[in-house]
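Take a look at the structure below.
Only a single protein chain was left out; the remaining protein chains are all shown in position.
Chain nomenclature is as follows: A, B and C, assigned in order of appearance, with residue numbering initiated at 1 for each chain independently.
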């Protein structure tokens, strides 16, 4: 692990009051599993939020994202747009539907030019 | 008043149980005033929702609406996007700020190519 | 029509540049029909927003509104909450589904204690 990351890690460990590094690593693995567990789910109904940060100065990016979302209107409940900075937007796409379809839109959104960051949050873990 | 509108008007009058047409007209004028009262307000803090229906098949329209909204990030809390039909979107722009700025964005949005319908709803009437 | 309303009406007429009062009345009736047209629709798929202004200081009102919305989760896409004033909230309930069910929730919400104002906006008029 690079030194600066290790420093940040230790600083969080201290702040959160862990007794040892290995305890924090266990927690990190738990969060990691939680973060990617949905990858395991091949199908089945899910509710989730696809958080997309993109640069709206890239020509055509908003058009493409809206068009793409209309192709997935069967699983999109709504989407919420937030202004972050002069050039950056956060688009929160609220999804309910089959995991297969959700993964499909997550992949397509990720490959749109101008998209900087995609994070999928399954709103509910049973 | 065209005959078909008059027929619709009478049908609503009956359904809503008015005793006379003039009573319904009074009500219509009250709603009309409510609808346009905000035009009178030159300034002052307001909260409102700008409902914009647009045709996302028109090239560049989503890009232009997002860019425009970033110019008004001082008064936009968030905006919500809904898929209506194959080609139509509803964008609900939630606003809080000075009436002058709100009118400004309402005007600009109305003149974007592809926008079919704009309705401003002041969420609160004191 | 009460004098103060008439005064407001004339002021809007002037601002909007109508040539006569009767022209404005025609417009008022058109808006009125638009506002209540959905009452006529007994069934059929609709998309709409139920705007609910309520006093959150009334004990139990938020609980009741949330519970009620869960009973209609088949037609509610999401709901959006806005702070208006010290005591007033705006809840925007986004609906898609059969007109019959939509009317049902509109009626139930209207009769919740603490609700001051309900306005239904059909997002789309075909």
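Remarks
Simple rule for what comes next: a contact is a pair of C-beta atoms (placed from the backbone, for glycine too) under 8 Å apart; a residue touches a chain by one contact, two chains touch by 3 or more.
What you see is a predicted model; the values in this text were computed from it and never measured.
The hidden chain makes contact, of the residues C:7, C:21, C:83 or C:116, with C:83.
Although one chain is not displayed, its contacts with chain B can still be listed: residues 77-78, 94.
Hidden from this view is one chain, which touches chain A at 1, 5, 8-9, 11-12, 15-16, 24-33, 35-37, 39-40, 47, 49, 51, 53, 77, 80, 82, 84-85, 88, 90, 92, 94, 119, 121, 123-124.
Summarising the interface, chain C meets the missing chain with residues 56, 59-63, 65-67, 69-70, 73, 76, 78-83, 86, 89.
Heads up, the rule we're going with is that only the chains that are shown with their structure count from here on.
Between chain A and chain B the centroid-to-centroid distance comes to 33 Å (mean Cα coordinates, whole Å). Once the centre of each chain is set as its mean CA position, chain A and chain C turn out to be 34 Å apart. Across the assembly, chain C contributes residues 77, 94 that each touch 2 or more other chains.
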